[in-house]
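A single protein chain has been omitted; all remaining protein chains appear in their positions.
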Amino acid sequence: MYCHYSAAVSSEPGIPALQTCIGCHQLIGGSTPSHQAEIKKVRDAWRERKPPEWVRVHALPGFVRFPHMRHIKALGAQSCATCHGEVQRMPQVTQVSTLRMGWCVRCHLAQTPPVTRDCSVCHY
Amino acid sequence: MAEQTSPVRVTYDYVTRTIARTLGTPSRGYFLLLGAAVALLGVGVITLLFLLRYGLGLAGYSHPVYWAVFITCFVFWVGIAHSGTLISAILFLFRSGWRTAVYRTAEAMTVFAVMTAGLFPLIHIGRQWYFYWLIPYPNERGLWPNFKSPLIWDEFAIGTYFTVSTLFLIMGLIPDIAAVRDLATGWRKKLYALTSIGWTGSNEQWRHYTRGYLYLAALATPLVLSVHSVVSWDFAMALVPGWHATIFAPYFVAGAIYSGCGMVITLLTPIRRLFGLEEIITVKHFENLAKLCLLTGSIVGYAYVCEYFIAWYGGNPNERAAFWYRAFGPYWWATWTMIICNAFLPLLLWIKKVRTNITALFVISIFVNIGMWFERYVIIVVSLAGEPYEPWANAVYNPTWADWGIMAGSFGWFFMWFLLFVKNFPAVSISEVKEVLAPPRSKASKAHV
Amino acid sequence: MTESVDRRRFLKVLGVTGAGAAALSACGIGPEPTERLIPYLVQPEDQIPGTATYYATTCRECAAGCGLRVRIREGRAVKLEGNPDSPINRGRLCARGQAGLQGLYNPDRIQHPLVRNANGTFDDIDWDGAIQRLAAKLREAQGKGIVFLTGAEQSSFGDLVDEWMKQVGGRRLSYEPFGFEALRAGNRMTFGTASLPSYDFGNAKYLVSFGADFLDTWLSPVEFQNGFSQAHAFDAGRPASMAKFVFVGPRMSLTGMNADEWVAARPGTEGTLALAMAQVILSQHLARVPADASRLVSVLGAYSPSAVAQAIGIDADTIVRLAREFARSGGGLAVAGGMATQYANGAEIVAAVNILNYVAGSVGSLIKFGADLAIGSTNTFADLTALTSDMTNGRVALLFVHGTNPAHTLPGAFQQALGKVGYKVSFSSFMDETAAACDMILPDHHALEQWGDSRPRAGVTALQQPVVQPVFDTRPSGDVILKLSGKTGTFQDYLQGKWRTRHPKDFDQYWFDSLEKGGIYGEAPTRTVRLAEGVAKIGFGALAAPAVPDQQVIVFPHPALHDGRGANKPWLQELPDPVSKIAWHSWVEVHPDTAAKWGLATGDFLLLKSSFGAQKFPAWITRSVRPDVLAVPTGQGHTAYGRYAKDRSANAFELLGGEATTYGGRSFIVGATATKTGEHRRIVTTEGSPRERGRGTVEVLGLARAKALHPGEAPFHHEETPEYASDAVAWWAERQHEQAEIGNYKGEQPRWGLAIDLSKCTGCAACVTACYAENNIATVGEELMQRGREMSWMRLERYWLTDEHGEPQGAVNSPMLCQQCGNAPCEPVCPVYAAYHTPDGLNGQVYNRCVGTRYCSNNCPYKVRYFNWYNYAERGGQYEAFPEPLSMLLNPDVTVREKGVMEKCTFCVQRIRGAQNQARLENRAVKDGDIVTACQQTCPSEAIIFGDLNDKRSQVYELAGNPRGYHVLAGLNTKPAITYLARVVAQDTPSHG
Partner (left out) sequence: MALTLPKPLIDLLNAPPTPGVLGVFSQLDGTTDAIKKLRAAGHTDFTVYSPIPRHEIEGALGQAVSPVRMFTLVGGIAGCSVGAWLTLWMSADWPIVVGGKPVGSIPPYVVIMFEMTILFGALSTILGILFNTLFAARRAGTILYDPRFTNDRFGIFVPAGADKVAKAESLLRDAGAEEVRRG
């Protein structure tokens, strides 16, 4: 929630600016060599003032809307994991849920009381 | 069944051999025709590829004319498909003997016409690659189609009709294939042995066969009537003036049978000549078909009158405007082509001389086909173009090469199948033609039942 | 600025794919490709990804100086909206203003400096090189004549240019093709001041416009339209409601179309009519006439109605009636402008109208001198012709052109003259005709990319700040000039410096506040004016009758393209002209009688040959123009200016002469021979049937009837359910309705609805462009539009209001958009539920579920559904609607539709959801007014109101109950969510076709 600070207030979590990354990783060097290697990339990038290219893992199709803030509002700040999985435990982030419509709908219906299934809530 | 008096030499054997002969090695003329059909189909396929790549914009559509030639062709072909089952099922129930000589051709025509018609809904939708969303199949999203939509009714009606009419055709074929099997040699023998699934004509087989055939006919009859009714509801269920009319179901069914019989005549005339079936398909058959045309044609004519009368009598300004536009608007030519071809030309059939003149019938049948195509064109395009309700929304619609390309393809597709059929399977029912002949007897005195 | 490049790349990525910018990931095309996202180096403090930020700046599309609120998403400007703080446009914006965005992201912008090489073509050059070269040229040209030609620039930039010109011994000229010389001359004659007063339309009780198109092109259209609709709209509450509006002119413009009465006076006799009215008022003592008006009696003597009626072409009683109504209203406002001020006797006409206002006592009350409109201080056309001759005689060695395109508006003379100029430098950021003829092009930033200000009228300064990073390698002309003049700092410093001197104490706070408000807004003291001495000696000559067989041709400014500067913006090209409904090409308006005489049909080409030039135009046959007049719009016929403008139709300026009139203006009426060429084209028009034929699409009430209406009355109810249908509706349809049992049918959810007041709507079409901008609607181009493929979710239907002789008196404009029916015919016919009823009462359209059977559109009685025949978003496709960088302005909140998909208005559902999300975050319910649709937001006449019909306290609920309210085609029991309020007309026997 610090890096993707806007997820709680906006429909988009956004990509943290390199400054945000370096803010912490100036100090935190990482424990294992692999971590250190990764973090070094970030530091180099900052030194060269050249932002790194992140590979997008979680991508929704363009025609569906997922207002992050409403889900966080409803499920709480720690709820990221319900869709994204335990990212902090992942050596490399992978997609844990299908992010397909059936998956969304099942979750909506699982809530008590069920959340709306109205198409135009997500599709417009 | 009523046995018809025919020349002495038309015996069971004659029938079997004459009809079996039609399956001999094809002439050059046949290959020419087949080639032409395939070429037309090619045109259609290429056009379709263009449509898929660039979008439906290639066709002539123009707001608010969102249905046009493709749907016109769809309804046209579904209509063609109707006479087949009518002749084979309804006339079967009515026990009219003359059908036996012509019903096989009609049925084959039905099956292939439905196959053709079925393609258009897939071609005309904007995202053809999602056509399967119209089918109720379990999917990840948990979505189902909307059974309130007449288009889904269509899908079910056409699907059922295709299945049933195909089964009906195959049913009728089995004894004849067996007959051909017993004469044929070489690969054809193998083919027919396989397709006749062990038919011997034993009393047990006949017993269940005749019963089953009767019930199929009984089921097919309401189906025929329902299918074009459902198609007509595509329009009648909408609120477009010129579409939204209670008369549509019977009007469309009559029209369908009308166009169907027209097409049967168009197809039978050359077949009879090519295959030398003059003795089996006699002028009498043509005359009966002509009478059927006359009847249904008059119903169609009546429907036209009705539409205009109600438009005036109903007093709804939108209806009136729509029909005025239809008759005297920019599309007057289409309207009058349809009225002349469908309502006036068939009146010639009151004259026996015309009814019994194959050439005349052939010509008339061609015009009937044209007229019926225009009927659908008028109903669909003109009703949409003529400012339905919203005076600001009107259009000048003109078809483009894409429209014609697909239409040409549909004809190619249809005739390709039809030609392949008549050369490989008995185009006239062997067993049923025999049924209306006097059976061989030693004591002539012993009359039949 | 190290960051800018990265940010732009970042934006491109977001612009192409990504959940945020739904942009070009057209729905339904397979899985998304693996994306690489480039983050900011430093997060801009004022931006939250996925949420819009708004910046205030100023619109520079015309000289009115409207305030803008620019909607920014991830650094891209995605929409221009009016700035509510601005006293000019009060939060509203016209079509041209909104289309400014397509200037910013125009694919044909000049992307870096260019310089002409030996063989006449342009070479790229870097900025420093260009500036050095120019400095050299400047030194050479010293003393040999240096001229800087600008558009209307009452701004710090103008000041800077003036200072610089003084420094290098040159002079500056500002030029507006449709200038206001006549107004200034006329005012000088009557009041001895050349300044243009400000007009208070809002408080007028009776309006007479002598040719002034104050709703489309005259002075400050948005401001005036806002005022006009206040005065002219029917408001049961207001005693004086409504102010009758009479339009005097040979041709019905957008403004004329909104008149309650059209007086088609013979061209040039408008002034005579004004004087005759004044004469009646004086002689019959209809108003408390200012003392010094007595001097006018002698002048007006000759203008008794009976004497002049014949010349004007109307009968005397009409004149008397008009005069009476005008005076008795106790708040008559007469304005002269447009065509009336562009005859040879334009100045006299203005003078005459001034006199009319004066005797009616409107000067000082509704017409205020003091808060003068700055546009008046541009140079005259005479100055430009002088310049032209100087150029031709080689007296100009170095010419700078900025923000104007005389090579297009003065094709013959200026083009040739340009050839004689030693060195020509253009600051244009587009390759327009003038730039193309220049030797060096130093592309300026777009107004949205740079600092600046403008002074639309005394007391008001609108500030202009960069709201996006520059799209291309362009530079603010201000910076360039400062560099050339050897000064340090940027234009931003210069600008702030000027203000700092006026506001030394805590300047930063002051500056910040001003920027936030979008400007410094003050009130200028009003001056009282008296009749000038010479007023009695004004010679009111009438326009000389044209020589037979010559036809008088009127050249009028296109409401959207204006003098042609709008022609490179697809939104404006595809926007049908409010009157003719023609788009993408120009036309000539011909009266049916004339057409019959020549055997002319709509679409036949007419060759107009004046003594200055000849051009071909397709005919549009209409009763909205006098039989003895042909009318041609400007705007088209560019020979350069980018893919959207180039080689399109004909340039009407070709017909006009280059001679200045006595008052230093330009005459826009010219005698010409008209010959049928025999060519024909299918005109690109959205016009359906011009007559509404009592289909119930628009309803009109006479003023008396409207006043008599009492609350709860429903004059249009009989059309809701015709007698013959009532049983069926009650027994079947409604029972079905109740059994729908979900969402808004139960009333547990909102039912979104709209109210549109037809007596406010002027048909200006600002809402149409707003809809295009908000909803990523594709522009399809001339060819497809001709085939009826335009996508305009919101269309304006123009139905003529005719008098008893069938002659048009005006028109009713009805915005037609999806009615969001309660019993929507489109829904049940969709086989896949792509069209369905949302719980909050919208007709949802799920683009990615749509398979494109188009049944919904067939079954829609309003015909407001539009189909994607091609993939308009396809990169490099034949019909690509958003070529880079135009795709930057796509609204990330709205899906760009794929080919084969049906689309339509859903009341800006993305805005509804946005507001709901916001409300949820703040733990509150959505309030009335939280949600504003794009069309409502921009409507200059405030004719559109959105809200929840289930909320008894909402404004829309109240309006839906208004006695004037009716539903279009309600007889079909569609239960629309849009309530139209009937148009009220002054004459009591209205008839519309």
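A, B and C are the chain letters, set down in written order, and residue numbers restart from 1 in every chain.
Quick note on the criterion: contacts are C-beta pairs under 8 Å (C-beta built on N, C-alpha and C of every residue); 3 or more make two chains touch, one makes a residue touch a chain.
Remember, predicted model here, so these are calculated numbers, not experimental data.
Here the chain not displayed is in touch, across the complete complex, with B, C.
Taking the complete complex into account, B:S431 is the one of B:N318, B:N394 or B:S431 that touches the chain left out. Screening C:I312, C:A835 or C:V909 against the full complex identifies C:A835 as the residue touching the chain left out.
Of the listed residues B:W67, B:F92 or B:W153, the one in contact with the hidden chain in the full complex is B:W153. Residue-level contact of chain B with the missing chain is found at 11-13, 16, 136, 142-148, 152-153, 156-157, 159-160, 163-164, 167, 171, 175, 178-179, 181-183, 193-194, 197-212, 215-216, 218-220, 222-223, 226, 230, 233, 431-432, 434-435, 439-443, 446, 448-449. Although one chain is hidden here, its contacts on chain C can still be listed: residues 733, 736-737, 739-743, 745, 822-828, 830, 833, 835-837, 975.
Heads up, the rule we're going with is that only the chains that are shown with their structure count from here on.
The geometric centre of chain A is 44 Å away from that of chain C, both derived from CA atoms. Chain B and chain C have Cα centroids lying 57 Å from one another.
The mean-CA centres of chain A and chain B are about 59 angstrom from one another, to the nearest whole unit.
Residue positions of chain B touching 2 or more other chains: none. Multi-chain contact residues of chain A (touching two or more other chains) are absent.
Residues 54-57, 60-67, 121, 124-128, 130-131, 133-134, 143, 145-146, 148-152, 155, 234, 237-240, 317-318, 321, 384, 387-396 of chain B are the ones touching chain C in the complex. For chain A in complex with chain B, the touching residues are 100-102, 105.
Of all residues in chain C, those touching chain A in their complex are 2, 6, 10, 17-28, 32, 34-43, 48-51, 743, 833, 836, 838-839, 842, 844, 846-849, 893-896, 906, 909-910, 913, 917, 920-921.
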